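Please see the structure below; I have some questions.
With one protein chain removed, the remaining protein chains of the complex are shown where they sit.
Entry: subunit A
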Amino acid sequence: MSIRAPRKGENYELSVDLNSEYREKRKDAIKRVIASMTVGKDVSGLFPDVLKNMQTDDLEQKKLVYLYLMNYAKTQPELVILAVNTFVKDSEDPNPLVRALAIRTMGCLRAEKIIDYLCDPLRRALSDDNPYVRKTAALCVAKLYDLKPELAIENGFLEQLHEMIGDSNPMVVANTVAALTDINAAATAHQIPPDDPAHFDITSAVLTKLLIALNECSEWGRVAILNALARYTAQDDKESEHICERVVPQFQHVNGAVVLAAMKVVMIHMRAVHREDLVKQLVRKMAPPLVTLLSSPPEVQWVALKNINLLLQKRADLLTSEMRVFFCKYNDPLYVKVEKLDIMVRLANDNNVDALLSELKEYASEVDVDFVRKSIKAIGQTAIQIESAAERCVNVLLELIDTRVSYVVQEAVVVMKDIFRKYPSTYEGVIPTLCANLDELDEPEAKASLIWIIGEYAEKIENADELLGVFVDTFTEESYQVQLQTLTAVVKLFLKKPDSSQGIVQRVLTTATKDCDSPDVRDRAYIYWRLLSTDPGAAKAVVLAHRPPISVPQTTVSPALLEELLGDLSSLASVYHKPAETFIGHGRVGADSLQRKATEVDDRAAAQRALQTVAAGQQAENLLDFDDEPAQAANGDSSLLSSSSSSGLAATQILPHTPAAANLLAGTSANPLDDLVSIFGGMNAGAGFGSGSGSGGGGAGRGSASADGIMGGLGSPGVLSPTHTGVTSPSAGTMSPTGTGAGPGAQKPQDDLLGLF
């Protein structure tokens, strides 16, 4: 018994009232006790007084006392034991509501001592006449299993649950399914052997019962049953077809959670359906409910949009004629707008591209800076995706540049650079307009983009040396990103117009090697210098090499991951576009399984691996984006993540074998390749977590340079042979102007490294 409160104060008054002779006064006191409890006051001292009020005909009062018990059960289990008798008595009450309440509360108390008394009432409740009591009892078994699995097994509750799947009341079936699913999850987590009754294997007999109950129960019950159906492995095509046909009517449920759960089941079982006409029919039936979800509150819309995005990656034909449903509203929250934009670009085709472009142009003139930038990016993606519309996109961009709004111009310049990469030498006419806005640019990414364009088309821009000269003058004040681009652009200019630009190239190389504190910039300057002085022909071959064209990938995740995510449709995994283990599992498990998934893909088609990793680096979001925002990069492709981390490991293992590396490890070397280890660390961070523009883009350059060093067994740039550089990084690191390059750039040397070991 706890210590009595002093004979004054609030608790004392409550205690007096709890013992009042009047029912209403006692009930009022209980309410006040609960009120104090919720604001965090300690009313545990009143436990015996409250407990006295537990035996009552007034259901409301009983519930309030139960509420109090649940709150203090954890901290004062020895007191709760006093309540056991009342619980057991209540579980035999003629009122089914009281019986259910007693069972439910006993399950919630989570006190070891009370659990032992739970078994008999629970057994009675499981076979109660009243379905409300049965369905409450079903969930209670799951709670018991969670607390004391052996008790649930000894009493045969699990077998009883399995029988209850055949219950006549659909709500009991639904709750039983929910309970069995919970128990199954717990058993799987504890690696219980597969023949244990804790496992919930859905047989075809169970399937029939579930399909019957599905149409009869509440929305929450339907979600539980649908989730169970998603786990079922169909015996043959026929059964898969049958499941799909029986589940499709759920698409018309008002509750969006039911709709998406049904869609998940259909997506899973459709894999086994080979009848083309049926597949077509199923896909056609998916579109209307998805569109309907867009009339829901923004939060629901957002989840729906995330899932639609996934579905579209698998079934591009799903919503082709529904573009206008996705038009952004001024009042939409930013997170909805961003998702809508992404889907609009996905749905773009020759027929609707005009409507899309005029919408995007409209968005680009809105006031929200983030949204404006994303809209402009979307214009670029459209241009790259639909060749026939590229010219119209460029015209829209030019109109936007005309507005002279600083962030609009800057973003448009960045996007133009991507269009130049996709369609080289097609839109040179716009270069003067771009150059005219040189002074407006103050963001590194925009500057770097324009510099890249100038360098690339140096032979066609008369005053290219003047324009670049501006950046050479302020070289040391610029960000690394801009420095690297300036360096490359000036070298390109020199190779294209050797006569007029001798001076500027000298100037930039001197500044970069002498006054610059970034090892990346110095490295690159040294390499260029040597290339130019040793063999201008080779320099031309390297610096002016043909770059592979860029493209917008149709998927943001690898095919294997996409399949898995579609199986998890409507879950957190599908919202984050990441497998569930990575964010709800233990850290290490997550990383392992990511790697596993990556290797699965690799094994399947080794030849496609290279392509895939390139595609991974060119994910839609990253494509036009220097700033690999952490979220995006983390959202990114799994293979990218895992292979970069593995190569990081591999690299550190091999380092001590080369003398130069040993030097570096000891920290004695003063050459620009300082900190090879940290470079790899940086690469890890750059590729894996995208720690900002600097290390994202820089990671690429570092990666290639250091890979050269290791591959040649050389630790110092002084001996780096020009041809070698040319071979290993023709397109990526050193020359690629874009964050896009970061993907393949970081990837290639790593692949090489992996190949070595």
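Here is the rule we go by: contacts are C-beta pairs under 8 Å (C-beta built on N, C-alpha and C of every residue); 3 or more make two chains touch, one makes a residue touch a chain; residues count from 1.
Simple rule for what comes next: contacts and distances are computed from a predicted model.
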Among "Phospholysine phosphohistidine inorganic pyrophosphate phosphatase", "UDP-arabinopyranose mutase 5", "Clathrin adaptor mu subunit" or "Cytosolic 5'-nucleotidase 1A-like", the omitted chain is listed in UniProt as "Clathrin adaptor mu subunit"
Among listed residues A:I153, A:L211 or A:A257, the absent chain is touched only by A:A257
From A:E10, A:E60 or A:D317, the answer for touching the chain not displayed is A:E60
Of the listed residues A:C119, A:V291, A:L438 or A:A541, which contacts the missing chain in the full complex? A:V291
Positions on subunit A where the hidden chain makes contact: 21-25, 27-28, 31, 34-35, 38, 57-61, 63-64, 67, 70-71, 73-74, 95-98, 104, 107-110, 130-132, 139, 142-143, 146, 170-171, 175, 178-179, 182, 185, 215-220, 223-224, 227, 249, 252-257, 259-261, 288-289, 291-292, 295, 297-300, 302-304, 324-325, 327, 329-331, 333-335, 355, 358-359, 362, 365-367, 568, 570-573, 575-576, 580, 583-586
